[in-house]
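Take a look at the structure set out below.
With one protein chain removed, the remaining protein chains of the complex are shown where they sit.
Moving on to chain A:
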Amino acid sequence: MEPLLEVKNITKKFGGLTAVDNVSMQIFPGEVIGILGDNGAGKSTLIKVISGVYHAEAGQIFYEGRRIKISNPTEALKIGIETIYQDLALAENMNVYSNIFLGREKLKKFLGLVDVLDHDYMHSESKKVLNRLDINIPSLKNKISTLSGGERQAVAISRSIYWNAKLLIMDEPTAALGVAEQKKVLNLVKTLSSQGVSIFIISHQIHDVFSVATRLLIMRRGKKVAERITKKTSADEVVGLIVGSILGEYN
């Protein structure tokens, strides 16, 4: 099987600081990979290179076998790479369906002249995708600011699924959630994976990552220090790799 995404020798610097140092990795369709590491290990920078927020100084990205250049987030979205950010990237002052369609609003002709927003269409389409993912939100006309953390997460994920994400990047998806809601999000990850969506999960919560990811990628000081099959490693080993008390194969 061909990897959905492969990055080779990615390096990203901020001034004198090398945030990501010569990292290579690949992800297959439907695979869930956990990216682990301490603060400042370069996890977020790495995924921001993939999602088009940052430009790498060196390295190549291959997507479905083709070499690509992702110059901005819009280009990443177009080819099916969606990111669920730590701050969720939802406009809290806007309602659920407006957020699901944010940046890609459905338009219709008004009086045959002006392109205006097609609220009915966006509302009903949003309803459909939420139902498909078994997500319950009282009214899609509610502003995001009235929703719980888990509901916001669900909206952000539904949005990417609606737009046919093939690769989902989740940055600390469970960080701000209660225990019950964390479970729901992790179940959602499993559902998505079974539907063929590839997922990168970045998290400090090793336990969460262990419960959903099949493969783990450990970063330290900008470098990828180790790669492990989840079933063939332990939380202790992974913690050791993260803090550097155990040396990985790439150290």
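Assume contacts are C-beta pairs under 8 Å (C-beta built on N, C-alpha and C of every residue); 3 or more make two chains touch, one makes a residue touch a chain; residues count from 1.
Going forward, contacts and distances are computed from a predicted model.
Undergrad: When you check the chain that is not on display against UniProt, which of "Hydrogenase formation protein HypD", "Xanthine dehydrogenase molybdenum-binding subunit", "Glycine reductase" or "Ribose ABC transporter permease" does it turn out to be?
TA: In UniProt, the chain excluded from the picture bears the name "Ribose ABC transporter permease".
Undergrad: Tell me which residue among A:117, A:133, A:206 or A:239 touches the hidden chain in the full complex.
TA: Reading the full complex, the residue touching the unseen chain is A:117.
Undergrad: Of the residues A:17, A:91 or A:247, I need the one that contacts the missing chain.
TA: Only one listed residue reaches the unshown chain, and that is A:91.
Undergrad: Out of A:103, A:178 or A:244, which residue would touch the omitted chain in the full complex?
TA: Only one of A:103, A:178 or A:244 touches the chain omitted from view, namely A:103.
Undergrad: Against the chain that's been left off, what residues of chain A make contact? List them.
TA: On the side of chain A, residues 53, 72-74, 77, 83, 85, 87-94, 98, 102-105, 107, 110, 114-117 touch the unshown chain.
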